[in-house]
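Before anything else, here's the structure in question.
The other protein chains are all here in position, but one chain of the complex has been omitted.
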Amino acid sequence: MIEITEKEISLDEMIKRARSRDAGAMVTFLGTVRDDGIERMEVEAFREAAQAELEAIREEAMSRFHLIEAEVVHRTGSLAVGESILAIVCSAAHRDEAFSGCRYIIEELKKRAPLWKKELGENGGCWVGQT
Amino acid sequence: MIEITEKEISLDEMIKRARSRDAGAMVTFLGTVRDDGIERMEVEAFREAAQAELEAIREEAMSRFHLIEAEVVHRTGSLAVGESILAIVCSAAHRDEAFSGCRYIIEELKKRAPLWKKELGENGGCWVGQT
Amino acid sequence: MVLAFASFREILGKEREMRLLESATVKDLLEELAAARPAFKEAAFDDTGALRDYVLLMVNRKRIDPTRDLSRPLQDGDELAIFPPLAGG
Partner (left out) sequence: MVLAFASFREILGKEREMRLLESATVKDLLEELAAARPAFKEAAFDDTGALRDYVLLMVNRKRIDPTRDLSRPLQDGDELAIFPPLAGG
């Protein structure tokens, strides 16, 4: 399942959905708001385009790495330091596939999904990655 | 924290302990009982030696990959298909370190920790990995 | 319809309907926006009037290549999205 949501991410629910009798390995990635002297982070999405891109990335990962299940949830809105920005859960028969699939999804997401982060500190805000 | 336990693994608790304001990435590995035509799996540990070996592996991963936290819990006893055998959670400033640290721990654990699995099916049991 | 995100949303607002002349191109639309909003001109174009490298564009949710596709004509109902480099996760 792919979801772009304002709500807190429930990793537990995602893992429940990705569990399978055929899986021997599940690899999870959580991106969290790091304290780089910031107070909050604001996440913005081009929701429809991001949803479609994440679904394409998920399909690629599923077939390339023979995943049994792959779940991606990305939050939007205002997040405090320490909170989860996104979660990816991949299950597979073997651990090599689960690690590679999870890694593939996060790398492609960062390159391709129309999502932006603004770091909010004492001195105002700054969009991440913009020159 | 390193734990070898008969109790069900709470990934949630492990993630709570590994969360940090300095972490931007958390990578989790879950090993689960795969249905290879088996009914249950029995896990046995040389508990004291396994605890010491896992602590050594954790220390190596922490310093090699600059991890902020690393948690390992390995279950023993009789597990049903689909249940978690072990969980590893690594947090780090960046995702490269978190992925590498988690991968290092599972690979070394499989090579070095005195733990054994017996697959129990209709026709009795079979120790995994024994010639 | 023009959609703007992140820093460009802060300048242009999230959505705006634009009326275009028949046979107007992506470039025409960007220049119209620049004429209406100096802050957008500053953010999106360099001194020579060329689109800055980091400006990303989608027409109907497909990325277009600014070095090649600015002369693409827009049609009634097309959706142009303008945004800075991606930074999800």
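Per-chain residue numbering starts at 1, and chain names A, B and C are given in the order in which the chains are listed.
Just so we're on the same page, contacts are C-beta pairs under 8 Å (C-beta built on N, C-alpha and C of every residue); 3 or more make two chains touch, one makes a residue touch a chain.
Bear in mind the structure is a predicted one, so any value in this text is a computation, not a measurement.
Colleague: What are the shown chains that the omitted chain is in contact with?
Modeller: Taking every chain of the complex into account, the missing one touches B.
Colleague: Of B:M26, B:A70 or B:I106, which sits in contact with the chain we cannot see?
Modeller: Going through B:M26, B:A70 or B:I106 one by one, B:I106 is the residue touching the chain not shown.
Colleague: Thinking of the whole complex, not just what is shown, which of B:A18, B:L67 or B:L86 touches the missing chain?
Modeller: Touches the omitted chain: B:L86.
Colleague: State which residues belonging to chain B touch the missing partner chain.
Modeller: 31, 43-46, 48-50, 52, 74, 85-86, 106, 109-118, 127-131
Methods note: only the chains that are shown with their structure count from here on.
Colleague: Kindly list the shared contact partners of chain B and chain C, in label order.
Modeller: Intersection of chain B and chain C contact lists gives A.
Colleague: Which chain's mean C-alpha position is the greatest distance from chain B's?
Modeller: Chain centre farthest from chain B's centre: C.
Colleague: Determine the centre-to-centre distance between chain B and chain C, using the mean Cα coordinates as centres, and give it in whole Å.
Modeller: From the centre of chain B to the centre of chain C is 50 Å.
Colleague: Just curious, how far off is chain B from chain A if you go by their C-alpha centres, in Å?
Modeller: Centre separation, chain A to chain B: 23 Å.
Colleague: Can you check how far apart chain A and chain C are, centre to centre, with Cα atoms defining each centre and the answer in Å?
Modeller: Taking the average C-alpha coordinate of chain A and of chain C, the gap between them is 27 Å.
Colleague: Which residues does chain C have that touch at least 2 chains other than itself?
Modeller: none
Colleague: Return the residues of chain B touching two or more other chains; collapse runs of consecutive numbers into ranges.
Modeller: none
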